[in-house]
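Before we start, here is the structure in question, set down as structure tokens.
Each chain you see keeps its place in the complex, though not every chain is here.
The letters A and B name the chains in turn, as written, and every chain counts its residues from 1.
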């Protein structure tokens, strides 16, 4: 097996990037024990790096009706559907941790209809996949179906916005061939 | 015709939003003569507002091999394909201005193959639509086709990242029913 590049695009030397990016990278390395490749792959575009992680934090760390596991589950299901290896592998690992469930990420990545999740979560993922694949047709009946499961409008915004941000991220990882770190594959299994 | 809401979600009173958002809104109003509804529609989520416009600026105001008209053209073509009324109407107006061409936005929104644009621009939009609809299959042959038209790897990142960001924006505008301002329809025709 040859050595595989992290990205089709250049990875800048850590000494050559702005301090705030370097700080973010050092921090994630301390917390995770390694640097997730998405941090390195975006570092050659500092403004985009900042905007991406700001958006990421705004949506994934938010308080509200969705648990952190729910949020990761949306990422894994839509990323599987979009064929994004980076997001399925990396967020699959985080989902296993957040959900304290070693099976759910592999299940949701392939087919959420057959996953060990609640009906409420299935409705959440049905909606996420509709936003991902056919947002033009979203209408009030979709809101009603989610209200029936106890989601309020703010939760629905979160589901759709997470879907949208990671749909963007899926396209980035695919066109730039961003490679998931090997650490993610075995984490929390 | 009833009065149509700007968004399915609440529009906060300008006095109730953080100062930096208010400043951005005042500034765009001074520049454009009206407040594009996307600014109001995102204002109830200040962190997302900031991240969205930071990303927007990073990609749309960037120097590089793509003109500002090229960048808007990517938005209009992919937004038409995604069925996003807000982005087609609003960015269609900006495209007419940037390209100094009153026809091109309507053409590109419906079918870029039949638009009055260069072969280079057609190749750019072919790639954008592939990233939008089938990013999993992007490979080195796509890069080669674009290199043949004089795009370098940084330009290709721009094409794909603009496609990705506005694919996100299309989904936001669709699920939240964000309505384009009437001013956009007739601008620069």
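For this structure, a couple of remarks:
Here is the rule we use: contacts are C-beta pairs under 8 Å (C-beta built on N, C-alpha and C of every residue); 3 or more make two chains touch, one makes a residue touch a chain.
Just so you know, these numbers come straight off a predicted model, no measurement behind them.
Of the identical protein chains in this complex, 2 are displayed in place, while the full assembly in this structure file contains 6 copies of the same sequence.
The rule is simple: only the chains that are shown with their structure count from here on.
We define each chain's centre as the mean of its Cα atoms; on that basis subunit A and subunit B are separated by 23 Å.
Residues of subunit A touching subunit B in their complex: 8-9, 45, 47-48, 50-52, 54-55, 57-59, 82-84, 131-132, 135-136, 138, 142, 153, 156-157, 160-161, 163-165, 167-172, 174-176.
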